[in-house]
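And now, chain A:
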Amino acid sequence: MVIAFSIMLPFLAAALIPLIYRKFKNIHLGWFVLLVPVALFSLLATYIPRIANGEVFIRTFEWIPTFGINITTYLDGLSMIFSLLITGVGSLVILYSIFYLSTKESLHHFYCYLLLFMGAMLGVVFSDNLMVLYVFWELTSVSSFLLIAFWHHRKASRAGARKAMTITVSGGVAMLAGFLMLYVASGTFSIREIIADLDVVQSSVYFVPAMCLVLLGAFTKSAQFPFHIWLPDAMEAPTPVSAYLHSATMVKAGIYLVARTTPIFGGHEVWFWAVSGVGLLTLFWGSFNAVRQYDLKALLAYSTISQLGLIMSLFGLGSAALHFGYSTQSVIYTQATFAALFHLINHSTFKGALFMMVGIVDHEVGTRDIRRLGGLMSLMPFTFTIAVIGSASMAGLPPFNGFLSKEMFFTATLKITQLDIFSLDSIGLLFPIIAWVASVFTFIYCVIIVMRTFFGKIQPDRLEKPPHEAPFGMLISPFILVAFVIGIFIFPNVLGHYILSPAMASIYPMFPSAEEMTPHIAAWHGFNTELIMTFGVIVVGVFLYRTLKKWRPLYLLIPQSFTLNAIYERVINSSEGVSGRVTNRYMNGNLTYYFVYIYVFFVTLLAGYMIYADVFSWDPSKDSVIEPYELVLVFVMIAAAIAIIFAKQRITVVLLNGVLGYSVAFFFVVFRAPDLALTQLVVESVTTALFLLSFKYLPKLKNEYISKSWRFAKVTISIAVGATVTLIGLAVMNYDRFEPISKFFEDSYDLAGGKNIVNTILGDFRAFDTMLEVVVLFIAGLGVYTLIKLKAKKGDADVESK
Partner candidate 1 sequence: MIDLILKAALVLFMVAIGLSLFRVIKGPSLPDRAIALDTIGVNLISAIAIVSIVLKTKAFLEAILILGILAFIGTIAFSKYIERGVIVERKSAD
Partner candidate 2 sequence: MLGQFIINLFIAALWFLLKDDPTADFTTFMSGFLVGTLILYAMHRFFGTQFYLRRVLKIIKLILIFIRELLSSSVSVLKQVLDPQMNFTPGIFTYETKLEGDYQVTTLALLLTLTPGSVVMEVSEDNSTFYIHAMDIEESKETVLRSIGKFERAILEVTQ
């Protein structure tokens, strides 16, 4: 109940915002909003001890039980980590935003979206039901969209929002498909139930496809290569949003998903390679690209991508432990997962601080471009402190928490090379190498952040505002985060025991003891390979930073048009172009073309199938005799019909049509249908009269010039259509399995009191048809009336029909 309340509270608060906004105009809306995450954080924190004791909290509320979609809230170690991050970082970000955003902004929108996001994110991590998880998952995309587009008068904001939404929702759709496969394989949407009955899923044909689809969802959300391209553009959002969604929480939803489904998919080769491979690639690509950025926020965005890759790859490495089932050996590989969880938290602390730092700089000097920044150290000492601590932690330097998890990451990559599964023995060495190279780049951009912003010469003329230190309120949140950065370094095992260990139990539910998988974290762990690697990073990093000017042009060697972003734009644009051209080509507004498509389809489908199934049959023996006068009439009709084609004058066309109609009437006579004959005669006459009446307003027939090939096509299509109808008709005539139901109507006199069978059918047996046919006629008559009486006024350029 409490958990459900935690999910609901932000939504309720969001709903109340318009009210509060109107009531308390002179109090910053953020203060009210701040209550929500603070309350939730405190509430959740009370659960920490019980979670650490291995308790879990489950509760099910029925939503759509018919289709197995129920809101099952589930609080365990894994969701605890994330929920604490969401509410904790959330509190700090809102506090920060109170000083960052002026009351002139449309705050009610901002906080509404933010609360929406918070609720959705809590929903994601608390949901056991895959469908409900998906519901909240998409809600995070939506609220993220709204937040990115917060300053929607900016073109870049709109573009960024669109890109983010398109990519994350696409991933979500793929994930949905994956979930559905899991459902079909397992018969349940409950993650716990799936895990409880793993064999069924793992032996199903859907296993690998489902895994890949779920990963697509995770990778797009967590900005993994090559889907990361939305994240830099998402930096158009206000900085608190970037700090919150696009570094601390939402982008980690993908990681959460990977962690959550590791018990299901982990241990499979595809999972291992996909998660760790993509993660490592993202780690490298993000750090590599961060170095070339001039915008501090863009730099942080790429750094976030890179760090997310790091965490992702660690989960991938850790999943290998599941391959063996439980053994003491496997515990070694679970360390990677532990490191992942650890770094997840660490990253939130230092990256949150850094984002806020950048926000402060932006706020106070009006630019984030490192080419215009410099020398701010003395003017903004507190901000500088935050920057140094955050960057150092990110670079993996002691005495900050980043150092600990970074070392553990190196350990994991080194350990994995020892495995002889998944062909790791041959190419496993790539892991530590790439990890190291990426760390070098990480080091470089961390140095860039600090050096280019706070050292060097100040350039006041290139800044928007005269620089000075940020107001106190704005500094509170980053300082709290920085405090965590240091605090965790000092007391890592508190975190390990109370927070990380229960999460390990969630990821490896089949392993008996979580304590066993919880290593003792120590800053000093001997003079080992990892430490050498760290030294190497520093040495090479410093060297490369010094020579940055010399090798930076190397980035230019990658042509602008080959960046992923450019390719994305190009694919979108060119497919838009192609789609437009193709669509306009066939939907060209010319009715004749449409008829050609229809007829060609008609002939292809029907004749095609008839040839395929050999449906032709013809048996004239049952036919009635052909009287000579009938034959003559048939020829008259054919002659009239063909003459219509060649007729030059419209009146000829219409009169010949009349001849056809009269001939049809005569056939009705010959074939014993008196009512039809009467009706047809009158109707045909009236129709002909209507033609003549409307000729007053219609032009004379023109000589239609048509090319030979088009005429040939027309003739071919026409003959094909006619032939198809004829062939089906002949086969139909030869089909006599069933007796017509009409015998029944021959009792019309007894049943309906009429001797004219046709009339009794029309007036009684099928009177409903007649009733409606009268309605049809009436509509047509009324329609003709309105068509003539209600004319568009001339010069009335109504947009309605533009």
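As a selection rule, all candidates are chains of the complex that A comes from, given by their letters.
Following the convention adopted for this analysis, a contact is a pair of C-beta atoms (placed from the backbone, for glycine too) under 8 Å apart; a residue touches a chain by one contact, two chains touch by 3 or more; residues count from 1.
These numbers come from a predicted model, not from an experiment.
Asker: Need the partner of chain A in this complex, chosen from 1 or 2. Which is it?
Answerer: Looking at every copy, the candidate touching chain A is 1.
Asker: Could you list, by residue number, the parts of chain A that touch candidate 1 in their complex?
Answerer: 627-629, 632-633, 635-636, 639-640, 643, 647, 649, 651-652, 655-656, 658-659, 662, 665-666, 669-670, 672, 674, 677-678, 681-682, 685, 688-689, 692-693, 695-696
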